[in-house]
Each structure stands twice: as C-alpha cells, then as structure tokens.
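One protein chain omitted, others in place.
By written order: A, B and C. Residues from 1 in each chain.
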Amino acid sequence: MTQKRALSIHPAARFGLVLLAVLAPLAAGQTPTGPEWWPSEWGADDERGAANRLTPAKVLEAVSLIEEGRIYELGRAYETGMPLFGNRHFSLTIPGLPTTDLGAENGVVFNDEMLSAEIGQVGTQFDGLGHLGTEVHGEHVFYNGFELSDFGTSYGLEKLGVENVGAIFTRGVLVDVARYKGVERLDPTYVITIDDIEGALDMAGVAIREGDAVLFHTGWGQLWMVDNETYGASEPGPGITAIKWLAEQGIVMTGADNYAVEAVPGENPERPIEGHQWLLNRHGIYNLENLDLSELAAERVYEFAFVFAPLKLKGATGSPGNPIAVR
Amino acid sequence: MTQKRALSIHPAARFGLVLLAVLAPLAAGQTPTGPEWWPSEWGADDERGAANRLTPAKVLEAVSLIEEGRIYELGRAYETGMPLFGNRHFSLTIPGLPTTDLGAENGVVFNDEMLSAEIGQVGTQFDGLGHLGTEVHGEHVFYNGFELSDFGTSYGLEKLGVENVGAIFTRGVLVDVARYKGVERLDPTYVITIDDIEGALDMAGVAIREGDAVLFHTGWGQLWMVDNETYGASEPGPGITAIKWLAEQGIVMTGADNYAVEAVPGENPERPIEGHQWLLNRHGIYNLENLDLSELAAERVYEFAFVFAPLKLKGATGSPGNPIAVR
Amino acid sequence: MTQKRALSIHPAARFGLVLLAVLAPLAAGQTPTGPEWWPSEWGADDERGAANRLTPAKVLEAVSLIEEGRIYELGRAYETGMPLFGNRHFSLTIPGLPTTDLGAENGVVFNDEMLSAEIGQVGTQFDGLGHLGTEVHGEHVFYNGFELSDFGTSYGLEKLGVENVGAIFTRGVLVDVARYKGVERLDPTYVITIDDIEGALDMAGVAIREGDAVLFHTGWGQLWMVDNETYGASEPGPGITAIKWLAEQGIVMTGADNYAVEAVPGENPERPIEGHQWLLNRHGIYNLENLDLSELAAERVYEFAFVFAPLKLKGATGSPGNPIAVR
Partner (left out) sequence: MTQKRALSIHPAARFGLVLLAVLAPLAAGQTPTGPEWWPSEWGADDERGAANRLTPAKVLEAVSLIEEGRIYELGRAYETGMPLFGNRHFSLTIPGLPTTDLGAENGVVFNDEMLSAEIGQVGTQFDGLGHLGTEVHGEHVFYNGFELSDFGTSYGLEKLGVENVGAIFTRGVLVDVARYKGVERLDPTYVITIDDIEGALDMAGVAIREGDAVLFHTGWGQLWMVDNETYGASEPGPGITAIKWLAEQGIVMTGADNYAVEAVPGENPERPIEGHQWLLNRHGIYNLENLDLSELAAERVYEFAFVFAPLKLKGATGSPGNPIAVR
C-alpha cells in the first residue's frame, strides 16, 4: 500500500473529518463502505471467513488438476533490499558463525538466524482477517463486526489471528491480464475491469469457481528488486468494481504479482485500498501479495492446484509464505 | 537440543581438546564422524541435498494417496510460552493497534506484526543444510564439504540457505512407535531402534520408499506447552543406529513430535545430536521438529501426501512452517 | 509492575466498567485520580515537566557536592536472565564473530551487537512522560493533558518522547529507609510513609530541596538476579501518601532499587501504580527503576551530584541508562 504513515491523518484532514462527523454522521447501520457487513454468512462467531469454503471436495477438485507433478514456487526470497512499505524493516543476522559449538567429541556446531521484521507484512505476504479494518462510528471494525478494541492486544490479536485460517489447498486460477492486453507489464495505475478478467479467462479457457484462489498476473513483479521505487509508487490491479465482482464469485483468496493485489491509487484515490475492505472485512476473502507469477505466466498455466498453509503465528495479522502451484 | 550454550567449551574441556588435537589428530580424510562425506552424490556444487530426490513422479505418487481430501495441519502455533532452547527468544507485538490509519474517507486502518525471533529455529522448525556442521581439522564443515568460513556471513549464508530447498511435495509415512510399543508416550530417553521402525511400519502396513518424508510419533509432543521443562530436558527418538538405517533408505526428510527428531541424549551422550550430522552433513536429509502429529496418530493415518514449502528466507539456516498431510 | 497484561480488562470487569460508566460517570473536570491536572505549571505546550526545574544554578549546587571525585555507577547490567515484567524480552546477539571483515591489508575486523528489547522498559529504566497515562472519559490522558490518540503513533510518540527530557545534572539524595528501619531489606509489601522519609533524612542529616533527584534504598535490589520471582512479585516502596508529599517538594525525579519505585501492591490494591500517575501525569516528575544503590547505601552517601542523560530515543517512552552519583 502506498504512503503508509503512522500518523493517521494530516491535521487539516482531521479537521475535515471532524466536520464530516458533525455534518454528515453515518446513519445507524451504515459504514464508510456501505451497510454493516456483520454477522458473517458463517455465523456471528466465525473467524475464518472464506476459508470455510475449503472442503475435502475442493481439495479433490484441486488434486484432479495435477497431471504432471510439476511444482511452481510462487514465494519470493525474503532478503535485504526487497521493497518495504512505510516504516517496515527486515533484518536477518547469524549470531556467532557458528551460533553454538557444543564442544563435544563429534565436533557438532550449529547456526541460528535472528530475524527482526514485520514478518506477516513484508515480502510475499498473506493478509489475515485481522490485518485490515474500517473505522465505523469511532470503532475499528474488522471481519464479522469484531472491534479491534475488543480483540486487539499488544501481543497479538485474540480474534482473527492468522492461525485460524488453516491450510489452503484448492483450485487456483491465473488471470493473466498482461498477456490478455498484449503487454509485458500493465501501466503503473492500470485498473483491471470485469471485462478484462472475463477476457483473460476466456483467453485461458477457464472459469472462476467458488472456493478458488484467483491470482492476477500484471507483470508488475518484473520491477521487484529491479526498480523498487517504481514498484512501490503505484500498481496496476483490479479496481473496486472488479473486486466486488470477484467477491460475488465466492472465491477464497486473491493474489497478485504486486504489493496490494488491487490497483493503487485505484478507481477513487480518496478511498485507498478499498478493495481490501471489501474482501477482508465484508467477505472474509484473503489476499496474497508480492507473488512471483512469472513462471506460471510464461508457461501459460492457468489452472492448477494451489497450496499454501499460513504459519500459525498466534494472533498475527498475516503470514509470510512460499505458496505453490502444482499441475 | 538441550543445554545449548554460546560458550563453545568449558575451559577445562578446551584444554582436553587441545591435548586431543596434539596427541590424536584426525587422519587425513577423516572427520569426527567418519570418512569425509564430500563431494555429495549430486555433485560438488550441489546445495539441495536430498531435495534432489523430489521429482514430478514423486509428486504424482503422493497425489495418488489423496483419496478423501482431508488435511492435517502439522505445524504448531508460534506463541509466547512455547518451549525455547538455549538463549532463543520469541517476541511478537502489534504496533499501534491499529498500526496505521490512512485517515481516508473510507476509514481504512491496518495492523502489522513486529516479530523478533530466531525464526527458523523456534517452534515448528525445518533444519536447512546450513544449520548444522562438524568441526573438521579446525574448519566447520557442512553438507557437501562447504566450509562455514567460506559461505557464512553475518547477514546470511551464501551457500546452503534454506531458499534453495524448494517445495517438498512427497509421500509421507508416519512411524508410530508409541503405538507400536503400546504406550501413550515413549520414555524420556527412549532410543528408537531399527526393529522398532520396522515393527511400526509392519503394524501400519506401509514401507519406506526413496524420496519419502518419514515422521515419528513418539507421544512426546503431548508435553508441549504442558510441561515445557520436561519436554526440553531430553526426548525419545531414533538413535544414531536407526538414523543410519534411515539414511540408507534414501529419504528426503525426517520429522517428529519432539524438538530434535533424534533421541537426546541418544546412544552416546558424548556425541550429542550426532544424528543431525549424519542426516544433514553426510546425506543432505532434512529434519522437521516440534511437529504436532497427534491427529495423524489418533486417526492412524500412516501414509499420505506430505506438503511443505520452506520460506525462502535468503541465507537462513532453517524455516518455520505449517506442513500438512493430506489423504 | 506486577500483573502487566496486554488484555486490558477481563470481560466481566469490562461489564462492570460499563455499568460504572453508566451509573457513575466522572463529573466534568474529574478524572479517576482527582481533578484535571492540566494545563501544567509550565504552560499548556510543555513536554518536559519537572525537568524544567533543572537550571544552571542547580548544576552548580550539585557540583558543589563533589569533593572526592568518587563515582558510583547506579545502572545495572543489561543481560539475559534479568527480571523482566509481563511479556517484555531482551535479546542481544553478535552477528558473525566478527560481524565484518574488511579484507584489507591492515586486517581490520569488527563486531556489532544486534539488540531486540523493550529497551526503555527493561533493566535500569527511566520512565519518560509518555510512558504512563490515565483513562479519562475514554481518552488516555498523559502529562499536561496530552491525549495518546493525538500524539501516539506506531513508530513513536509525537509528544512527550524521552528525547525532550535533556540531561539531569542535579543534587541527589539517598533516602535509606532500610537502614532507618534497621533492616537489610524492607518487607515485600512494606509501604514507606512520610514519617519514614523524614526519619531517614534526619538520620542522614540531609533535606530534600526543589529540583532534587530522590533515590530510595529499600534493599529490594539484593534480590536482582538472585531471586527474580520474589523481586517481581511485589516490592516495598513509598505509598501514594508519601508520593504526594514528595511531589509537593518539587523534586525532579524519584528512583529506587526496585522495579517501580512505589510500593506494590501499595496502599490500595485496587489502584495499582497510582504513584506513577501522581508523579508522571500530574507533576511531570520522572521515575528511575531497577537501580543498584548498594554501594551508596554501604558507604552512607546521602547527598551527591546525580548525573543522567537519557538516550534521545525519538518518541520513546523511556530510556535505559547508567546513572551516576558523584561526591
């Protein structure tokens, strides 16, 4: 996401918001993104969202796509110099080299790695349902109406932690909009439309089904570690219109070769990252960002088994990962 | 592993080692664990070890075991209070709650998680080939004869980093020695023998094949977060004799519901963690530790597709993970 | 402080508070600790509190006490195994050993230390004015009425950061209540009274003056790294009554050889750490915790130059330190 700042709001903007609050309070039952979205379709206690669509039958559907036994790793290397947004950081060191020498007759030594990072939100990252919320009447409201003031603690989230998701073993679909549009890489602020998605799917001869993981190839990933500044300044991706359509398909997850899946600045620059709200808050649909989809695209693999099991980081907002596609 | 200390050696022991070095130097071609083990069977440049046994055919073999579409998560939650060895630590905090408020009209806010931990060596952990080595003639020698002084840097390993492993999608076998021995949990220092393994396999009606991931159910995992002190003080597991036999089977990986797979203190307390040397250094065979195998054992699932893709932490010694078994 | 929990409130307690809020709201101008305490005596914009009492004249007064040139270090070593409260941690590692080898002809190598810790709130720690606040009408209100929702960001405080304090070079006074009471160590929950303070001062033949740093020797520090559990379970120290009296003296800072200066649980267990609120929130008076006062006490040094310059950690809530007494 662009321009992430710890400072919530420019002072002038704050004043504007106060005015807004005074002059145009949200009506009861209304939120900044539309009507209240809770309770969820999976009940008022649900913490897994669209992961509930993952069933043994869906696993078997995915398995049926594996014909060659060929695996594509979609996760990027976590390394110093990778694009990082806002104040996030990544530090990995090896204490001691070796870290420990047991001094035993068998001469055994070993190394650890000391990591410091916003680990679920750097590099290839999976957004859990506790990552993103919406301010509604002064509360930060997340999936299923859970309020951050109730479930957030300094040492992890007591609800919606990424450990609730479980393994995602489902059918994956690659929507190669770059190829559909005949370009190597979509324009920096290109907003993918419903027509684009349908066109790319037609080109590929596949359709989106309920429970799928839908990955977008925009070509933006070509800039990773090559031109980080451009990579982070904006990105092509589906706009809020296309995202609403995606949510209607009952998918489990979106993913892309960019840093936020959806277009930045998107259809309405005043409403940044609105697609996240639509997916995560309203529909419990997950995002997987900073993927490497180049091999899938190059080999025109449009339908595959998609496998990713988030780390069970208790109370975390997201997870790093190395998702795979298998065909 | 127990009693990990940064201090390599007690001063008195140092003196002893010096004496040893003076009086009984290793013969050329000899190491503290036997003859030199390099170059590897996959060539003098290989960094992947037994992962080379993972082939499309092996993926298809694993896929053929998926009949129900049932997934078992084998990874434990990473959380404060979990057993940690030596000086390792785990700290996860959520800055800000929310971490960022964009102050936009759509009211979007989001959270990050700040993690500090020896991430590849806490909780469920996968030992890469850069984790463990053997002191040979004053050099710390790892898989394929690579010397730490050549490939180790303060900011990550330049060889044998866990990013080289790739996804492990293979046949998994559960060796339930606890059940075979008719106990809920093996004794604290029980050394699993070749006979035990063969007996447990016979009981299960399965055999180990080349390229398999072999998981041991010892029952020791019942102590996790219940009695951490006992959990870390020792552990039942295969001894060096059984590990040598395992290596001969050409497997890709061992795993267990304990913290080091192999028995601690093992067959010879003077040679701690010698099984790691045999597997990682000599054979490029990986270890996966602190697994939760209780469900697999309870449901008597002895043969399954095993899927785990280590995080591509560049230059890291290991990876956290949430491996899955699918049948 | 004891029982620090990230969970703000037990659900049942929350309900109680809601009831309380409904039935007995705080009157306008009232806070849970008495009348509103803002604006401060140093103006509505002030961020330094009692540090404003530090003047060149006070420096010269302190200097006049230096007759021998003898220095006492009051800071404890920061090390693994020291008492830590709540979820706080401390991890220090040396990457690489050496961290860097420049490979130049002069053979220069060097080491760094990688630290991860709640650095201003572990070990010897100085509480800045942004460390502690009071919930008033739903806002977290700090010194001078500043509200956390206005000045707090995920990456540091925009007001009251410890970088504002400046160097503390002032007269120090040791109040040795342990010796005054004729014990080596005060009882675990002993509440120091005004009489105790006046008695100890009389015994020492010194008086407290405006701008002083007042250090309490309770003997509790004898438990540091010896019996951490007891050390953290409670502590002797001044109660809220004595703290109010201290604040009236116009001091700059309190300090003690315990973890929170004030008695825990204190005069009213329902009002934990109330002395902090009185000092930090209402009077801008600082606390310095986990000091080693054993030498000062043993040598009966009751009046001295006290010198401590907090690290200018921008936006931090506190600072580690190694304060000194000089006579």
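Observations, loosely collected:
By definition in this document, a contact is a pair of C-beta atoms (placed from the backbone, for glycine too) under 8 Å apart; a residue touches a chain by one contact, two chains touch by 3 or more.
Note that the structure is predicted; figures quoted are calculated from it, not measured.
When the whole complex is considered, the residue among B:37, B:90 or B:155 that touches the unshown chain is B:155. Residue C:320 is the one among C:49, C:219 or C:320 that touches the chain missing from this view.
Within the complete assembly, B:91 is the residue of B:91, B:144 or B:317 that touches the hidden chain.
Think of the hidden chain as still there; on chain C it touches residues 1, 3-10, 13-14, 17, 31-33, 55-60, 63, 66, 68-71, 73, 75-80, 86, 88, 92-94, 96-121, 124, 130-136, 140, 148, 152-157, 163, 166-167, 169, 270-274, 276-277, 307, 309-318, 320-324, 326. Chain A meets the missing chain through residues 80, 87, 89, 91, 95-96, 99-100, 112, 116, 152-155. Contact between chain B and the absent chain runs through residues 6-8, 87, 91, 93-97, 114, 116, 153-156, 158.
Everything below uses one rule, namely that only the chains that are shown with their structure count from here on.
Any chain bridging chain A and chain B, meaning touching each of them, is among C; the list is complete. For the two copies, chain B and chain C, the CA superposition rotation is 180 degrees, given to the nearest 5.
In this assembly, the C-alpha centroid of chain A lies 29 Å from the C-alpha centroid of chain B. Centroids built from CA atoms put chain C at 42 Å from chain A. Multi-chain contact residues, meaning those touching two or more other chains, occur in chain A at positions 6, 8, 93-97, 114, 116, 153-156.
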